[in-house]
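One structure is given here, and the rest of the page talks about it.
With one protein chain removed, the remaining protein chains of the complex are shown where they sit.
For clarity, chains are labelled A and B in written order, and residue numbers in each chain start from 1.
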Amino acid sequence: MKKTFRATLFYVLCTLIVVLWMVPFVVAFFTAFKTMDEIFMLRNFWSPPKTWTFENFKIAWIEGRMARYFINTAIVTAVSVAGTLLLSSLSAYALAWYEFKLRTTILMIFVSGMLIPFQMLLIPVYRFSVVTGLYDTLIGVILFHVAFQLGFCTFFLRNFMVTIPSSLFDAARIDGAGAFRIYSKIIMPLVKPAVAALSILEFTWIWNDYLWSLILLQSDAKKTVTIGLTTLQGQWISSWNVIAAGALLAATVPVIVFLIFQRYFIQGLTLGSIKG
Amino acid sequence: MRKKLTPYLFLAGPLTLYSIWVIYPIFRTFLVSFTRWDGMTKSRFVGWENFVRLFNDRYFILSLLNNLKWMIGFVILSIPLGLLFAMLMDQKYPGHKVYKSLVYLPMALSFVVIGQIWSWVLEPSGGVVNAFLRWIGLEGLAKPWLSDPKIVTYSLIWAALWRQIPYAMVLFLAGLQSVDKEHVEAAIVDGANAFQRFWYVILPELRPAIVITITVNIIDSLRAFDIVFVMTRGGPYYSSSVMANYMYIQAFHNYRMGYGASIAVIQFLITLGFILIYVLNVLKREERL
Partner (left out) sequence: MKKFVVLVLVTIMVFVFAKERIVINSYMSDPAPRKALAELVEIFQQKYPEYEVVVNTFAHEDFKVLLRTWLASPKGTADVVTWFAGERMRYFAEMGLIVPVEEVFEGAKWEDYFPEAFRSTCSYKDKIYFIPQSWYWWGVYYRKSVFEKFGIKEPKTWDDFLQVCETLKKNGIVPITIGTKFPWTAAGWFDILNLRINGLDYHIALTAGEVPYTDPKLLKVFEYWRQIIDKGYLLPNHTAYEWQEAATFLFRGQAGMYYMGQFIKDVAPAEVKDDLDFFRFPIIDPAVAPYEETPIDGFMIPANAPNKKGAIVFLRFIASKEAQEKFAKDLGRLAANVEVAPPDAHAKKGLDMILASAGVAQFYDRDTNPEMAEVGMNAFIEFMQNPDRINDILKRLEAERKRIYGK
């Protein structure tokens, strides 16, 4: 009896929370399928559309130049994630397995760098990009993302690496394996789960980045999805249905990736437990 | 000799990149904060002038206080609610995974999307919140959530919590994994009721998770920017401004780079305190390992 009561309580409360949490999604979903007339005559966001229309998605896709922007975002995200993971695994390896004078200092630098208010970087980073010709190139945005995420990734991977028993490392060393060999053949295979978790986290963050693409890119041909969405908002300010359609389009990829790889995402957040 | 060099070889690449894009800009901002600079013509060294001015700037003080509201809001809402959600969904009834996924979903979204969606939820005339309040007969509670200077900051925090609570929940769920099930069983045998079990057994074991989650939330609250930027840009007339946003306005709207930099520096120094707490915590935990 008590058991059924507890189960009922669980389902009731969870359903309540989920319903509450889904309201904003439902609002966006309904709005995206409404006609302009319905939006402004009724001016409500909670009722389902009387007539469903796909027109808004078409406008958002074409006017928002989403096709082009999706490709750009995909390139930026893929290369940035790969670059960050590669470089941070190198630095994490050094910080986890070697004793040297500046170890703590360097670790501290990486850790505090990942928590700083990013506005500190805006102006100098912009100017640096322009001077070096990296401005308005995808590679410029990628380099920045890689560098900016290094702090977090290094910290994350190092924390994972120190949990590996050091006997493995020592044994390989005694066998005469070189440092890079130990890194690539022994340590990296062991941190695979951490790398998986990290890559999903990084994927979501970089895909969703807005400010840095705004500051570092200018050509329409190079912009990313989030910029496309804000430009769409600027153009269709009063056409809430089109913007909603654009927002849903922009959200598809990260949401799908999240749903598929959720396990890694959660592991990542838990292991890293710092960024959001 | 060679051995000593090895870690540095591994660090060379990452550290170079990091120095150029992160370390150098931070130092640069510190320097700029002592100048008067419009970002275009030559800058002029002015000593502490920007900082003195800051503490006489009512909108900066307002932004600082708003950050404080964010901090309190995050701590007193996302910690208990996150914990509650975690405790609830940690019970492994069939379907608990589906519930979790749905609650987590906001974490996959960009702030641009979150901000847009929430401005519809809170829209004064037809937004869901006000429509609901009217429907249940509480017309009087229907408010212009984003245009009344007195409540706009709370509305923004509310929107941010949509993403922040699931985040706290994730951290607590991880913490709950490490709660010793035997202790809980023992408490049940001793006849402790649910509340006692929670208060005397589970909560103390969750302490490390709670400390981390609080610190993370505080740091996030001090860095709040995106939601404000997307939903109100700090308006109406700076009433929902936070430090990050005010810095952006000063530096990029008002062409006061030096002044903006000094805000960034203050924000950095405040955050640094919490960063240190966090880092020390992490390192301390490590020693125990």
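Throughout what follows, a residue touches a chain if its C-beta (ideal position, glycine included) is under 8 Å from a C-beta of that chain, and two chains touch if they have at least 3 such contacts.
From a predicted model like this one, the values you see are computed outputs, not experimental measurements.
May I ask you to list the residues on subunit A that touch the chain which is not drawn?
36, 40-41, 63, 126-127, 130-131, 133, 135-136, 214-215, 218-220, 230-231, 233-238
Which subunit B residues touch the hidden chain?
38-41, 58, 123-125, 144, 146-149, 232-233, 235-238, 249, 252-256
By definition in this document, only the chains that are shown with their structure count from here on.
Using Cα averages as centroids, what's the distance between subunit A and subunit B in whole Å?
Centre-to-centre distance between subunit A and subunit B: 16 Å.
If you look only at subunit A, which of its residues touch subunit B in the complex?
Residue list for subunit A touching subunit B: 6-7, 10-11, 13-15, 17-18, 21-25, 27-28, 31, 42-46, 87-88, 90-91, 93-95, 97-98, 100, 103, 106, 108-113, 115-125, 128, 143-144, 146-148, 150-151, 154, 159, 162-163, 179, 183, 204, 207-211, 226, 229-230, 233, 240, 243-244, 247, 250-251, 254-255, 257-259, 262, 265-266, 269-270, 273-274, 276.
Please name which positions on subunit B make contact with subunit A in the complex.
That would be residues 4, 6-11, 13-15, 17-18, 20-26, 28-29, 32, 39, 85, 88-89, 91, 93, 95-96, 99, 101-113, 116-118, 120-121, 123, 125-128, 131-132, 162-164, 166-167, 170-171, 173-174, 212-213, 216, 219-220, 222-223, 225-226, 229, 243-244, 247-248, 251-252, 257, 260-261, 264-265, 267-268, 271-272, 275, 278-279, 282, 286, 289 of subunit B.
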